[in-house]
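One chain of protein is taken out of this complex; the other chains stay put.
Our next item is chain A:
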Amino acid sequence: MGVEEENGTLAKIVPSAEQQFSDELDIKIKKYLRGEGADLEALRDKKLKGQLAVREDLYGKSAKAAAKAEKWLMPTEGGYLEAEGVEKTWRIKQETIAREVDILSSRNQYDIILPDLGPYTLDFTSSGRYMTVGGRKGHLAIVDMKNMNLIKELQVRETVRDVVFLHNELFFAAAQKKYPYIYSRDGTELHCLKEHGAVLRLQFLKNHFLLASVNKFGQLHYQDVTMGEMVGNYRTGLGRTDVMQVNPFNGVLALGHSGGTVSMWKPTSSAPLLKILCHHGPVSALAFHRNGHVMATAGKEKKVKLWDLRKLDRELQELPCHAKTLDFSQKGLLACGSGSRVQILGDFSGTQNYSRYMNHSIVKGYQIGKLLFRPYEDVLGIGHSMGWSSILIPGSGEPNFDSWVANPFETSKQRREKEVRSLLDKLPPETIMLDPTKIGTVRPAKKKEKPTKHERETEMEAAVEAAKDTEFKKKTKGRNKPSKKVKKRQEIIAKARKPFLEQHMKEEEQLSRKKQRISEVELPVSLQRFARKNAST
């Protein structure tokens, strides 16, 4: 009896633990499934259905395997900051955090004060290992962030507006007074990109090896840095702007304009993919979430708005916050910087409702110019008017890196191999589109091109009926006569009918022309030499 009871309780307990485990696994699997599977029920082709079912099954299995392997492959846990009792996370100061964390991490809190050559802008490599900084008055430097070594420092004696790393730390581009330049790691000037003009903002598209720039005249340039080919050169026609950001998810470039619009561009079309009116004043900053669906914009009217790029009819959230610069971290924290204050927002409910997470103030009077999260670290880099600083933001970085994607501990041999590999995988500029998952899918069946005669007639009749029912305003002085009214009504009906008739006539004409072309009989070869070459001669 007792044994049976024990068995009973065991049976009760075990499934719940298993259940919990499988629920966790389900959540993890969902991440690797990359969206929902195809709907196979609608298919009529049995063979194709069978093949696709096998394929879908395989996807499910691989997602499951990836989720299960996570436990072993991802040794590092993410950072976090939790308040206890009456504490609030946004009241916790950097000094308190520094006291709690290990020495290695607390080294990431520092301020470099260089008052002479300021305001500074900065950029990290995709692995977060190297940082390049550019001072407005011509100071360029590359820093190895692992051991805080200054690799190279140079003074170009010219205004520097922006710096950006190319595909690895060996090359970086700086937007200088008249043209952007490309430098190697040891400070040698490699190229002067004169075609770009006086560039205000630079961005590098890693997968496509494209250097994108926007210059003083609002011209957008895309240059392939491997072959040097100018891929695109477009006038935005929306005025001067220095707000530019690449959406890492699909490679689409977004520009924020002084009219409050944000326009999105790809290198293969001269017109923007879309334009959104985001703010009532000028747009001051832009940032994209890593998953590509969330965009944050900041306007000069002291508002930060979050947008879902799949549903642009209204913003997700509007925050009363002044931001001169915005950046999303790998884990989805949003940093807004203005004046000498940095505010970190986080989405903790999972419902895309951002609330404040941390605050930080640098020395009063320093003006923040650029905020950038360091990839794969819980660190936020701040470029300001008096140098640059770095603070700790627990939970901002992706804790586990992939050696084949971005490796902070990369050796030079690995870097060389990766360069070759990434060049082999270089994407053509045509692959930049709003929905990159469309590549390799089937285009949905086109709608019928021509409406049938019957359809056209019914449509015309409906239009005529609608025109007949129009109510007239009461007019005065002889204009309201029944005869006038009838005339007017006839006019309206004719007007409604007109486009249909025109369409019909055009088609007829085309058809007759085609017929004529066919009816021009070709002479047999033997007689062709007697035919006149031209009617006039």
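The rule is simple: a contact is a pair of C-beta atoms (placed from the backbone, for glycine too) under 8 Å apart; a residue touches a chain by one contact, two chains touch by 3 or more; residues count from 1.
The rule we apply is simple: contacts and distances are computed from a predicted model.
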item	value
Per UniProt record, name of the chain withheld from view ["DDB1- and CUL4-associated factor 13", "Gpi1-domain-containing protein", "Putative tRNA (cytidine(32)/guanosine(34)-2'-O)-methyltransferase" or "PIGF/3-ketodihydrosphingosine reductase fusion protein"]	"DDB1- and CUL4-associated factor 13"
Option from A:E41, A:D425 or A:E522 whose C-beta touches the chain left out	A:D425
Contact residue for the chain not shown (choose from A:G60, A:G339 or A:P399)	A:P399
Residue among A:K31, A:R157 or A:R235 touching the omitted chain	A:K31
Touching residues on chain A - with respect to the absent chain	31-32, 34, 66, 69-70, 73-84, 87, 92, 96-97, 100-102, 104-105, 146, 206-207, 248-251, 290-292, 330, 376-378, 392, 394, 397-409, 411, 414, 424-428, 431, 436-437, 439-440
